[in-house]
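Of the protein chains in this complex, all but one are displayed in their positions.
Note that the chains take the letters A and B in the order they are written out, and that residue 1 is the start of every chain.
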Amino acid sequence: MTGDLDDLDYLDGNAAAGPLSEFFAIDVVSARGRCAHCGRTDALATARVYPNSHGLLLRCPGCTEILLRLVDAGDRVCLDLQGLSFVELRRH
Amino acid sequence: MKTGWNVAEVIEVTQETRTARTLRLRLPGLAGHRAGQHVDVRLSAPDGYTAVRSYSVASASPGDELDLTVEELADGEVSPYLVRQVAVGDQLEVRGPVGGWFVWDPADPSPVQLIAGGSGVVPLMAMLRAHTAAAGSASPGGAAPFRLLYSVRGPDAVYYGAELDDLARLPLVDVTVVYTREAPAGSNEPPRRLDAATLVRSTLPAADNPAVFVCGATAFVETVADWLVQAGHSPARIKTERYGGTGTRP
């Protein structure tokens, strides 16, 4: 294991399913997304969630760059998807 | 799936251990959920302050009821409220059930290995319950072997004890409990932390290519997932659910 304990202070992408469900009609954490920085493409559930920040951050497990960030401002929710260059949904 | 925030009613509370309680909620309009999913619970103070936390669903029933089991963290903001204060008839705001990744699919015939640290047993219990239900139907997953490795402080910290004993008697189910601080009375095995060798000995071999679900405090999940990969499991077969809390390794 590398790094300090505070570097372990993240959850699985799955934990972002609730906040993201307000934006997407399907379960987007099961969708595959491509990191705009390094190109890694995998289910968003395999990314790292930092929930204790000023907002929710989803980071690429490959390069640690930010895939998306979400800020809940009470009467509004803001979602920035700059770090995702592609998303693929599976129809069931 | 129900979207946005909805109001659920607490219809039953059960003391699970000295520090954990199971809340049964009714969420009108809900038509079942997938085993392994969680809900977000939102508490609101009179001055408008809100706190949101995630809780896995322990039950696997098809209707509009959900069981949550919450462990009280002494210095926590939300868990003491859910464990001590909430009463039958109270309303709670919930979002979900959500999460389509950390779920067991009854159509999947793969053998399944579940690994829980403490309260991480909650979504894995939903999978065991769904497996039992599937075994009585024609779903392929109902015929799959299911193993649970459950790491827990001591015998009085075990959730769903009697039900796990019953499940362990089923031909396809195997339950191993590792006691880390206090062994059961009369046991000749001393309490010990879970280690890589014990993990390998008490789980399905990598050669069986099982679907593996690991859940618990973040440090527990991190360590166990590393051990599994070292033991030859494909990272693509290991699904993890970190609960937070960086302090406790196995």
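To be clear about the criterion, contacts are C-beta pairs under 8 Å (C-beta built on N, C-alpha and C of every residue); 3 or more make two chains touch, one makes a residue touch a chain.
Methods note: contacts and distances are computed from a predicted model.
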Subject >> Listed names "Fe-S cluster assembly ATPase SufC", "Peptide ABC transporter permease", "Sulfite oxidase-like oxidoreductase" or "2-oxoisovalerate dehydrogenase subunit alpha", with the criterion being the UniProt name of the chain not displayed >> reply: "Sulfite oxidase-like oxidoreductase"
**OP:** Check the options A:I26, A:V71 or A:V87 and report the residue that touches the missing chain.
**Re:** A:V71
Original post:
List the chain A residues touching the unshown chain?
Top reply: 3-4, 6-7, 9-10, 50, 52-55, 57, 59, 64, 66, 69, 71, 73-74, 76, 78, 80
Original post:
Residue-wise, where is chain B in contact with the chain that is not depicted?
Top reply: 5, 7, 42-51, 77, 81, 85, 90-93
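To be clear about the criterion, only the chains that are shown with their structure count from here on.
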Subject >> Residue ranges of chain B in contact with chain A within the complex >> reply: 1, 3-4, 38-40, 52, 54, 95-96, 98-102, 218-219, 222-223, 226, 239-244, 246-247
**OP:** Mind listing the chain A positions that touch chain B in their complex?
**Re:** 1, 5-6, 8-15, 17-19, 21-22, 25, 27, 29-30, 43, 45, 51
